[in-house]
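Here we show just some of the chains, and they stay where they sit in the whole.
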Amino acid sequence: MSKAQFNQGRFFEDFTLGETIVHATPRTVTEGDASLYIGLTGSRHIMHCAKHFAHALGFADKTIDDLLAFHIAFGKSVPDISVNAVANLGYAEIKFSHPVYAGDTLTTETEVIGLKENSSGKNGIVYVRSTSFNQNHKAVLSWVRWVMVHKNDPNAATPETTIPHLDKVVSVEDLIIPPELDANDFDTTATGSPRLWEDFEHGERLNHPAGMTVDDSDHTLATKLYQNNAKLHFDALAMKDTTFGKRLMYGGHVISVCRALSYDGLENALFIAAINAGTHANPSFGGDTFYTWSEVLEKWEIPGRSDIGALRLRMVGLKNQTAGSLDTTHVDVDGKQQYHANVVLDLDYTVLMPRTAK
Amino acid sequence: MSKAQFNQGRFFEDFTLGETIVHATPRTVTEGDASLYIGLTGSRHIMHCAKHFAHALGFADKTIDDLLAFHIAFGKSVPDISVNAVANLGYAEIKFSHPVYAGDTLTTETEVIGLKENSSGKNGIVYVRSTSFNQNHKAVLSWVRWVMVHKNDPNAATPETTIPHLDKVVSVEDLIIPPELDANDFDTTATGSPRLWEDFEHGERLNHPAGMTVDDSDHTLATKLYQNNAKLHFDALAMKDTTFGKRLMYGGHVISVCRALSYDGLENALFIAAINAGTHANPSFGGDTFYTWSEVLEKWEIPGRSDIGALRLRMVGLKNQTAGSLDTTHVDVDGKQQYHANVVLDLDYTVLMPRTAK
């Protein structure tokens, strides 16, 4: 047994600046994954549901839901990057760069882009940029995350501190617009809403009317579909003795549920182009009922395009409280602002939306 | 915000006799949907499960389950037609006219075929005929329903009363038989039962032996797969304060469960050709166990065909009580006949079944 029986994941001292880690278990995404995702979220976003509609917009086929692709790609990085993490500290620069189609095989790689040992000497922060490629070595999506990771050997050498520059918001110039996309003949009949890019106002808030209760079978089925094997989502026995007391819902699936709930009001938000930042404000569990509101943070024209524009949106996810029943995300606790106990998600992301035809 | 943030659906005065409404979110139905449907119902109907068997009957491929196609097509009409409904009053003339294959994209349109304002002036009855088309503009199924809808403006003009003629039963002449179907070489080995059209007797009752418990995750997964977004199936929080107290199971999925349970005894009921009428006699909830019995209402020869015949069947769905333990669907309550509390479905439908080879 010269080789370890089990993959133990990496500790802080195992990361080297600039190295690239190729993650295991590439995955062919299929129509089956797309259907189960619809079943798990009720998603109705048209680019992922209707082949002839995708054709009309210039695509070879309907595409795999952006978030489904993300969850599968992300899950691959978990065993290597975050299995010894003390905490997931943040996310940035999540960019969707190429459509994923049923039949594509995704492989995820991660580059170490920053390291900073903490003053305690017991752990450190690792900054990584992960990229998922299809079978043609085309990058389909990428993201940056930074996690605090334990040191295994307290005497391991301290690396030089390198903190990468990260954009707070993916700028409109950095959005990757699929070149095949042509929304000049966009037909709002297919989405059910005439509201296009021009119809949204800076600062506008949408209290999406729908709610969805998610049971334990739902979120565990989703997370297993994503092949994200983080123990805390599946193992009720192990979770019994934690502060949660039960299986924790994968935060990524909360994003998916909120995105699906936001369909009513954002029918024409065809694609997610980027996720700028995100906070899982409170944990979610089986049995919780989710609601969501959206706020228009910015409206951007896209250079060289008159058929589509971008909206930077804030998506707030709530549990067990309707979108209209809560004005703000934060409450004052002893003079300190903190998230309301029913706020579970605070996401800053950017969508592409067709513009009104001239 | 010149355009409404949310699609509010139509009120009574928004419907015009003869108009056609094209519903949103066309859907490509896939092998993934078919598999999840099998997982949710346990369905074994051979035309939807076995490609080479479908080939032997003349079809290009195994077909999408009739009811799965119906639920998806029907779900599309909900946001426009019934979101402001006081009540779903009835269904008629549900006809399956063309096979649906994995890869087909379904779009649903609805024609307003009748209007009748109620004497109160507060609401009215809208009669609609909805048709779902595939990507080749071929009608694959259609149905009539009538719903009572609120008026938004009590002073809106009263339309001329028009009540469409509707068939109580889709007659054998109006059944649409797929022209490719050739059951002359039908092999009962594949279905597991030698009982063909000739073997069924008028008035015969079959107490199907199987039972199936449906949990909340099961029926909500199904209804999300169908993209039917009616709140009362998903939102446990909103349902808590209703008379139901909890999420209501989509009545269409009850039909699917009963159809799957009826396999034992009706193995050779290959296709549903029509649904003549149907009543959801009582509500169903997660945790209910379903049973079903069938009754042969009529036996029809099909003009010009010696390979198949039609059976008009009654399918009675029960909850928490076996098929053999209840003789009739109704009970006497203070001299009035009403449905037994455990009867959840009373469906009148027509199937196609191969005949004994000459």
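A few remarks follow.
Letters A and B name the chains as they come in the text, with residue numbers starting at 1 for each one.
Criterion: a residue touches a chain if its C-beta (ideal position, glycine included) is under 8 Å from a C-beta of that chain, and two chains touch if they have at least 3 such contacts.
Bear in mind that the values here come from a model prediction, so they are computed numbers and not experimental data.
Shown are 2 identical chains; the number of copies across the whole complex in this structure file is 3.
Quick note on the criterion: only the chains that are shown with their structure count from here on.
If you check the complex, the residues on chain A that touch chain B are 30-36, 38-42, 44, 46, 49-53, 62, 189-195, 199, 201, 204, 206, 209-213, 215-218, 221, 264-265, 267, 287, 289, 320, 322.
By the touch rule above, chain B contacts chain A in their complex via residues 1-3, 5-7, 22-28, 30-33, 35-36, 79-80, 102-103, 105, 135, 215-217, 220-225, 227, 229, 231, 234-238, 247.
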